[in-house]
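Each remark here refers to the structure printed beneath this line.
For this depiction, one protein chain was excluded, whereas all remaining protein chains were kept in their positions.
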Amino acid sequence: GGHAKEVKLGIIFGFTGPIESLTPPMAAAAEMAMKEVTDSGLLLDAATVTPIRADSTCIDSGAATSAAERLITSDGINGLVGGDCSGVTGAILSNVALPNGMLMISPSATSPALSTAEDNGLFFRTAPSDARQGVVMTEILMEQGVKEVALTYTNNDYGKGLADSFQQAFEAAGGTITITAAHEDGKADYSAEVGALAAAGGEKLVIAGYVDQGGSGVMRAALDSGAFDTFHFPDGMYGAKLENDFGDEIDGSTGQLPGTDSPGADTIKAMGEANGFDGTSSFVSESYDAAALIMLAMQAANSKDPADYKGKVMDVANAPGEKIYPGELAKALQILKDGGEIDYVGATAVELIGGGESAGNYRQYEIKDGKITTVQFR
Amino acid sequence: MVDFLNALVALSNFVLIPAIAYGSQLALGALGVTLIYGILRFSNFAHGDTMAFGAMITVLITWWMQSVGINLGPLPTALLALPFGILGCMALVLFTDRVVYKFYREQKAKPVILVIVSMGVMFIMNGLVRFIIGPGDQKFADGERFLISAREFKQLTGLREGLAIKTTQCLTVVVAIICVALLFWFLNKTRTGKSMRAYSDNEDLALLSGINPERVVMYTWLIVATLATVAGVLYGLDKTFKPFIYFQLLLPIFASAIVGGLGNPLGAIAGGFVIAFSEVTVTYAWKKVLKYLLPENLEPSSLVQLLSTDYKFAVSFVILLIVLLFKPTGLFKGKSV
Amino acid sequence: MSEPFLIGDTMTGGYGKGPDILHDCTIAVNPGEIAVIVGPNGAGKSTAMKAVFGMLDVRSGSVRLDGEDITKLSPQARVVKGMGFVPQTNNIFTSMTVEENLEMGAFIRTDDFSDTLEQVYHLFPILKDKRYQAAGELSGGQRQQVAVGRALMTQPKVLMLDEPTAGVSPIVMDELFDRIIEVSRTGLPILMVEQNAKQALEIADKGYVLVQGANAYTGTGKELLADPEVRKSFLGG
Amino acid sequence: MIVVEDVHKHFGGFHAVDGASLEIAEGTITGLIGPNGAGKTTLFNVIAGVLPPTSGKVTMAGEDITGLPPHTLFHKGLLRTFQIAHEFSSMTCRENLMMVPGAQSGEALWNTWFGRKRIADEERALKAKADEVLEFLTIEHLADHKAGQVSGGQKKLLELGRTMMVDAKIVFLDEVGAGVNRTLLMTIGDTIMRLNKERGYTFVVIEHDMDFIGKICGPVICMAEGKVLAEGSLAEIKANEQVIEAYLGTGLKNKEKLEQA
Partner (left out) sequence: MSEMMKNTALFALVAALILITGFYQSWNSAIFILNMGLISAVMAIGVNLQWGFAGLFNVGIMGFVALGGLAVVLIAEVPTPGAWTSGGVGVIMALILGAMTIVAATVLNKMIQPGRSRTLIMLAILIGGFFLFRAVFDPAVSGIEKINPAAQGNIGGLGLPVLLAWPAGGLLAAGAAWLIGKTALGLRSDYLAIATLGIAEIIIAVMKNEDWLARGVKNVIGLPRPLPNEIDLQNDPGFVESAASLGLDPVTASTLYVKLGYSVLFTVVLLVLLWMAQMALKSPWGRMMRAIRDNEVAARAMGKDVTKRHLQIFVLGSAICGVAGAMMTTLDGQLTPGTYQPLRFTFLIWVMVIVGGSGNNFGAVLGAMLIWFLWVQVEPMGLFFMELITSGMADDSDLKKHLIDSAAHMRLLTMGVILLLVLRFSPRGLIPEK
């Protein structure tokens, strides 16, 4: 692979459409990582990293494929951060990235089906696998002595996959799920779902959804009607909104999200504040990590050609090596330049396993006095 | 007896009250749609985004008021900001009418062309709102959240079931009733209202009666802007303000207007409730209610749910279809072009 | 001869960008007079009425009311000037009640119009019985009465009727013509298009025969009825 | 030919047709008159299958046709025209006629792709026939005009022309005369009589113009309030007190006022 002064990274998220409210901070985080690298002047031969955004629309495979086609074959990007929703991500992967040998790291596509997709080692994701989270969630609830819960999930591959894995684990551990009710994101009203959930009852309501989407709507309706007052939140429900919009209303609720007892998540939050975006919004950390991993792998392979650096992604993400946290990209680049090894931990405690998935540690938290308080790490 | 009360309260809390509030929200939106259909004779796809625009202005003014400490005590400050939102929305729709719709009116374009044109307007308003306030959730509700919360109700009555009534729910219902009553009075009793009905009935003859069509159109838009802003703000107060959801609201709003009978204000109200109730009741799990009503040995073990909530939209559309099959132009004999 | 009260003078014009339909067509009416326009289908009778009322472009010629040139005025403005018009088709508000239809006739009036309403009810008693019924539910003849009544509510200075008797039964037609005579004898100029031409010309003070948008014959009603050529070609022998 | 037995048609509580019974003899031109709202058009609609009767029975040549849909009745030779002309406005006058005959092989989709030769032959024959009819109606110059843009009377002629494209048995004409120039109406009358003589069509004609009825009709039926009020020749009908009171009237009352002026 040749060296050049410019590295172009594509960012393909749904800037319009159903998750348009999530994507701006995600893109901002990825761009922040790129700026960090550019400013360090250490990548390859002091290359500048230029982000190029494109709109995946989240739902329109045709438009998303077109946009990716443009990024890869016209703009000539060297790596792709994205896509976001599993549907368009699959389409981009098989129709554009794979044929063109382009590497992509998705921060948010969690569909189990993507694990088995043919990818030639070109596809990675920094969002953790659902299977493991279901088990972790079960452990947490069981330790609290919660034996009976109601479950609602957002009706997409993320929600459905997580709900399935949680249900399996929880019932295997002797728990009861009183009802499993899907909810659609972006709808106007969730009374029906809450009505059914309330009728079924349970000690807690588990919401396998997004805090910036229908998850909040369901929670709001459940609280307002007095159906539930404590909840359990998987990763998609973590965000500053919990504190800002709900606060002490949901005291006693618990949740977990990928993370180690590292300063990673807090650093992202602070960095986000400095750059004018919400660092706790869903998939922001994952986006930062996705961008960082691509650039670190380039450095490790000393090439910006995906064919060269695709093999290095796993190396930089996993042990052995020096642990790297957000904001330390310069340090990492230097180590790699000097021929050392790194273990990128990043904001989400990235650990890639076979199939390019992230297997992670989890941070367990509780809402106390309206604040998210870390309880322990698993 | 207590069991019966508990059952009643549970049903009210999870079915009746939410459905009434949601129904009123839909009805307010549907009123705007139905008015445009009735008088200007096209289905306005931009209505959801008009609601978002009006609500957005209100949100911005509310924030400003909150920042300088103006408030309404227990009521949401947004009510104070509402008139400004309405004015802003009026300005926007009148401007749109001048530069866009007027041309097609003069051309006597077919309704379907106007529908597609309104889609163009929708795209533009869509972008406009997002430019100004962004695509995310915005919080602007304040004041007392509950008239009575579930917990208070339980303490008060000693029942096992709670009943929560939100200020915003109450406001929505009251405002919806006032709006319909006013609209009815306006259309049926006032001179301007009658001239609007006359215009919608027979445009050419209205001309011959000395009615100025441009004025009728202007009044229509003014009322629509008012309704849209009120609907948008009340919805935002009760749930949340987020531009994309206003776009999504369009579908149930259209369904309401049509199932009630296009062009008929009473129909819009009835339609709103039909849609809301069918969404909420058909997927309701009756277990809780039955548990109170039936003797212990008959208590249901399953959820007693007709269909899972996955199908709530499907079900509301099935009900809509059934209504239309028996009443092909809606519950209240709507128009059809 | 002095200037008539209402005159469409040598009007030429057509619909939109289409061809001319009227060619130097002149029609006029004076107070207390009934002027009737007859002619074959598609001759441009309705078009001439619409031109006088400002509902299409008059490309040359002019329309004058009481000496004033109103060629450029919009239809609404002509209503304000005191012109009343009952079109050939679609001449009632079907979804509104009879009384509301009449009220719409008085839309431009700011004074109390209950007197006029009573007069109209007196003229057409059947309408009083049906005042709260939707006009769309009335029979053909009753609809025509509503249409004429609506125009009268304006208290027009001149009344224009386009085929008021089309499709009504003989008895209702007679009734309508009776009313028209009555109204006209109060001094109101009436300009009317009719296909029941024999009956209409009998009550007409003045008759116009239009052919292909141009005046073919003009005369008193009696003269036209007596003209064998006119009878044969336009009145059905 | 057509026998109507005690037909009722109710709209809500309103009895538009209230027990009408009548008989149309084959080969006649029967006039149907009656005051506005008597139920004439409604009865037509019931016979032609547009509206289902509330009760009662309609037979055609002995066969029960009650409630059969219009398109089936068409193929049995029962045709009707409309009070308000129902032309196909965006099609040319010729097309308006050419679309009429049933059983065109070009109306089956399959043939439009794989039977193009046959269609072309049929079309040629149809076009010739349509032009013949247009000539018969003296509107051949309008063949390529859009039907929506010809005048009212010409539309009425077109209505009539459609019934000539096929071999009809019985034709129902609803107010061919309303809004039509009287001279033209008399021409239409001639046409009707010619069709009746030359092709043996039976006609039922609703009309308010007594001159026209007198010119073409044999038997006349007068309806009022949904029932048959009187039947007979026009002269008999004209002499009937009830008919005069309900329908014909006694002429202008304000004649004197006219004279005074």
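Order of writing sets the chain letters: A, B, C and D. Residues in each chain are counted from 1.
Just so we're on the same page, contacts are C-beta pairs under 8 Å (C-beta built on N, C-alpha and C of every residue); 3 or more make two chains touch, one makes a residue touch a chain.
Worth saying up front: this structure is predicted, and the values here are computed from it rather than measured.
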Task: Which displayed chains the hidden chain touches across the whole complex - done: A, B, D
Open item on the list: Touching the hidden chain in the complete assembly: which of B:L16, B:L94, B:M119 or B:L293 does that?
Closed with: B:M119
Open item on the list: Tell me which of A:G62, A:G247, A:G311 or A:G340 is the one touching the absent chain.
Closed with: A:G62
Open item on the list: For the chain left out of this view, which of A:D157, A:E328 or A:E366 touches it?
Closed with: A:D157
Open item on the list: I need the residue numbers on subunit D that touch the omitted chain, in ascending order.
Closed with: 48, 50, 69-71, 74-75, 79-80, 82, 86-91, 95-96, 98-100, 102, 104, 106-109, 111-113, 116, 119, 122-123, 162, 166
Task: Positions on subunit B where the hidden chain makes contact - done: 37, 43, 45, 100, 103-104, 107, 109, 112-113, 115-117, 119-124, 126-128, 130-131, 134-135, 251, 254-255, 258-259, 262, 308, 310-311, 313-314, 317-318, 320-321, 324-325, 328-330, 334, 336-337
Task: Residues from subunit A at the interface with the omitted partner, ascending - done: 15-16, 18, 20, 24, 53-55, 57, 59-63, 65-67, 69-70, 72-74, 85-88, 90-91, 94-95, 98-101, 111-118, 120, 131, 155-157, 159-161, 164, 182
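The rule we apply is simple: only the chains that are shown with their structure count from here on.
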Task: Mean-CA-position distance for subunit D and subunit A (Å) - done: 74
Task: Residue ranges of subunit A in contact with subunit B within the complex - done: 17-18, 20-21, 24, 155, 178-179, 181-184, 186-189, 191-196, 198-201, 212, 216-217, 220-221, 224-227, 241, 244-245
Open item on the list: Quick check: in the complex, which residue numbers of subunit B touch subunit A?
Closed with: 10, 13-15, 18-19, 22, 25-26, 130, 134-137, 139, 145-146, 149-151, 162, 164, 166, 235, 239-240, 242, 244-245, 248-249, 252, 276, 279-280, 283-289, 303, 305, 308-310, 312-313
Task: List of subunit C residues in touch with subunit B within their complex - done: 53, 55, 75-76, 79-80, 85, 87, 90-96, 100, 103-105, 107-108, 150, 154
